[in-house]
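Missing here: one protein chain of the complex. Every other protein chain is in place.
Chain naming follows the written order as A, B and C, and within any one chain the residues start at number 1.
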Amino acid sequence: MRRLPVAVVGATGYSGEELVRLLSRHPEVELTALVSQQHAGKRFGEVLPYLPEDLACRKLEHLTPEEIASRAKVVFLALPPGVSSRWGSVLRGSGCVVLDLGPDFRLKDPGLYPRYYGWEHPFSELLEQALYALPELRRKLIPSFDLLALPGCYPTGVLLSLVPLVEKDLVVPGSVVILGLSGVSGAGRKLEARLLFGEMVGNSYAYGFPQHRHLAEMEEELQRWGSRATGALTFIPHLVPVHRGILLTIVFQLDRPIGREECLEIYRLRYGKEPFIRIRDETPESAPQLRSVVGSNRIELAPGVDPRSGRGWVLAALDNLGKGAAGQAVQVLNLRFGWEERTGLDPYPIAFA
Amino acid sequence: MRRLPVAVVGATGYSGEELVRLLSRHPEVELTALVSQQHAGKRFGEVLPYLPEDLACRKLEHLTPEEIASRAKVVFLALPPGVSSRWGSVLRGSGCVVLDLGPDFRLKDPGLYPRYYGWEHPFSELLEQALYALPELRRKLIPSFDLLALPGCYPTGVLLSLVPLVEKDLVVPGSVVILGLSGVSGAGRKLEARLLFGEMVGNSYAYGFPQHRHLAEMEEELQRWGSRATGALTFIPHLVPVHRGILLTIVFQLDRPIGREECLEIYRLRYGKEPFIRIRDETPESAPQLRSVVGSNRIELAPGVDPRSGRGWVLAALDNLGKGAAGQAVQVLNLRFGWEERTGLDPYPIAFA
Amino acid sequence: MRRLPVAVVGATGYSGEELVRLLSRHPEVELTALVSQQHAGKRFGEVLPYLPEDLACRKLEHLTPEEIASRAKVVFLALPPGVSSRWGSVLRGSGCVVLDLGPDFRLKDPGLYPRYYGWEHPFSELLEQALYALPELRRKLIPSFDLLALPGCYPTGVLLSLVPLVEKDLVVPGSVVILGLSGVSGAGRKLEARLLFGEMVGNSYAYGFPQHRHLAEMEEELQRWGSRATGALTFIPHLVPVHRGILLTIVFQLDRPIGREECLEIYRLRYGKEPFIRIRDETPESAPQLRSVVGSNRIELAPGVDPRSGRGWVLAALDNLGKGAAGQAVQVLNLRFGWEERTGLDPYPIAFA
Partner (left out) sequence: MRRLPVAVVGATGYSGEELVRLLSRHPEVELTALVSQQHAGKRFGEVLPYLPEDLACRKLEHLTPEEIASRAKVVFLALPPGVSSRWGSVLRGSGCVVLDLGPDFRLKDPGLYPRYYGWEHPFSELLEQALYALPELRRKLIPSFDLLALPGCYPTGVLLSLVPLVEKDLVVPGSVVILGLSGVSGAGRKLEARLLFGEMVGNSYAYGFPQHRHLAEMEEELQRWGSRATGALTFIPHLVPVHRGILLTIVFQLDRPIGREECLEIYRLRYGKEPFIRIRDETPESAPQLRSVVGSNRIELAPGVDPRSGRGWVLAALDNLGKGAAGQAVQVLNLRFGWEERTGLDPYPIAFA
């Protein structure tokens, strides 16, 4: 049987590289184009010297959307904001299925985009054709969409953490405080002094507050799942000296007092059959850790209740390049084409490797 | 002029080692005893092979409190809970000035101790003789006490972060959420699998919640500074792969809306002359980082207001072994004996080194 | 078709854990016993909290060799020196195929063992039944042996680096200097202070010289491949702050002057078809890096000639837990049972993940 021809645009960033790794061993697809404007003409292994030979020898190309459309049925975009919508628009016009890892098609309200990205959305007419493709919340809708907006890494963790309680109206609006820890790859493979080894080792700090771009999609999505708006989230992310991984600690007021067991049961019922979600419930102190998820498409959640304050919390761990980007994109691909959801995805975290 | 003879009990733990480093170059004191039960009889350099020669050649001794009292006028205790109060009791009876880096003399309410430490306080009658010696809050009282309880590392950061607003009743009781990030040395030099390099590198996770031992002293102290109790704090610390340093992100409801400038002004007025506190106020995004403080006795604070939610926050960075332990102990020593407060303390963070 | 039942003894060490990871997804085998004396009775996930659920739920057992033999046809031993030979002896008596990752069956000369391990070999009569199973050098012999001694991590790298030149008598006897860099997992999951995160981060040092245990097998093997003894090797390994990986820099006198191209050609001819060996020959400065190999069963070699001194060198990189231990054990298993050599082995390094 013929494999589905797929292309990756933006193949040499961290997310693009991870996509290539996953797709190159996915049994149902064939990688027909690796697109990189910056490194076009080089072999992949010249840019990333640690690639195995079969990928190292492949050419990076500078292709137009039309050229890509002539080679691939499905195109993954790992591009900066404002750029991916341009590519997406042409590729959709050429009939390609587009999976966009950037933020351009995530928001439904076009008025939010300029507030967070600084310019008018260039293709806002496409927004209604796009699905915010978080598989655990939108599994059934995915097969009927051809423009799939992959959620951001932080929003993936925040939404999976909060939706089970929000849809039961258990979270007091306006009470949510989100603290994020992110590995350095979350900033992309950028040549910035603050990302040098010598600047980051032994260091940690908060960044990107008070108005991180991911807030827009978190808030817009959350308000769809409860009967009332969740209100303004306070979100303070931090950079920590690891390569990959996101840790989230989310604290909020509970609308009515519930116990730990009741809280856990809500998550077990919601996610019990999910292949990539693990509820950590061994003890009240069980905490997700980066080790458990980095290199895999898994997310770990540990919901709990503070017996002293009555506040609720959810702790979460996911890989920003896995479940937060490339892994989730492959999961969505599998759902879109009716393949087994885990096809081509790592069952094990790196740390276990 | 004769130098003051001082002793360190528990010299080979991380805090003890740092104390020895600072005291060994302090111009007013002479280190007359390095006490270690575990390593008694060895030279210091056998336990810590990277020590400079003048310290490497010194003997670690197993001494009784009485023997110590015959050699030293001031004794620093870097011992586990339950142990330091025993030493402190005898040493005080012998007339020594005691600076205890452990938690045994920090709480005023003896009923809190068993709830957090698991056993009755063995020397609760001494609690009223002890001062909770956070220099920026108790500077004037320090010279008149001989039993000085050094605050824990997290409480040092939390109290310096919150007291300026609490004493103006600006923090809504029961609304405080504290996220902590701590380097691995915060757990001490313990032989536990989770602290091995191979387990911690690339990893991060929450721990010690919901009822971390430091909560007791944070809550007991905070309620002294406002006109009403601050209520139960929600405190979730995390371990990150750095050796030293604590980052705190504290979020709370403001009792009345204030702007960023007003908020900053409160901190500038409170701490403007403090030699070891720096208010980071360059931009709304200025964040303290570990680099700025590790290896020094400094703490950096960045207070702010979330314009979207109206919540207040304080971000803080300090060195758990510096301002959070040994550095602060030396600062208290300086104040106790009327020396310039910065004597023997590093003006520069390690990162700058 | 029924899968081959296999057991792992010593499942909770770093090598054992990696073996379990690889075997648990190997399509031809079934893991029928996970043996751990230290942690018997616990679930695997209690010891290693980051394991995926299917492995986390498995019981660790304390079994006798006889009990293991009743459950498994093939047994992997990841045990300390002196211990594995005892297990190997009984298991061989019960008819099991034994793959020993420890050093007990590596040497042919029983007189060498006490010199390097400090005691008489307890089962020296078994040595002649054992094969030193380095696949690239002994591929054809592997199927006919039932007691397979896996080479040590350093020897795997040193032998693959030197044999192509040694068998052409190009290395001047007595001239070989070997520098090794090893990740911390090379020391095993031991509770030693020097292996704590706080002691190892930012640190590096030489260790285990002048007489590292791996010298015995390196020297014994090397002399089989040339027409004359290679003589005493000088081997100085270093610990560096990474979790996994070995880097080798081997320098020696060339018996006759050869150019870089001639040197490379010798390696290409020797290893050109090897699925797990990559010759890095892009430029004279091409150097293997840990990133290229960690998490995979690959080894990278970069042979070269110093134009200034006429000396030869080989640089090598491999994963001490992959090609240096568990990965190579699975490669040997595949060869022993006639399966495709790459079955169950990772094509990609972790860094690419």
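Just so we're on the same page, contacts are C-beta pairs under 8 Å (C-beta built on N, C-alpha and C of every residue); 3 or more make two chains touch, one makes a residue touch a chain.
Please read these numbers as outputs of a predicted model, since none were measured by experiment.
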Neighbours of the unshown chain, displayed set only, are A, B, C
Touch criterion as defined above, residue of C:41, C:93, C:118 or C:202 at the omitted chain:
C:202
Options C:43, C:86, C:108 or C:291, residue touching the unrepresented chain:
C:291
Which of B:89, B:289, B:309 or B:331 touches the chain that is not shown?
B:289
List the residues of subunit B that touch the chain left out of this view.
17-18, 21, 25, 48-54, 201-202, 278, 289, 291-292, 295-296, 298, 346-353
Hidden partner chain, residues of subunit A it touches:
14, 183-185, 189, 191-193, 195-202, 241-243
Considering the entire assembly, which residues of subunit C contact the chain that has been omitted?
174, 177, 179, 181, 199, 202-211, 215, 231-234, 236, 238, 240-245, 247, 249, 251, 284-285, 287-291, 294, 304, 306-309, 311, 313, 315, 317, 350-351
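Rule of thumb we're sticking to: only the chains that are shown with their structure count from here on.
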Maximum centroid distance from subunit B, chain identifier (CA atoms):
C
Need the CA-centroid distance for the pair subunit A / subunit B, whole Å please.
39
What are the residues of subunit C that contact at least two other chains?
201-202
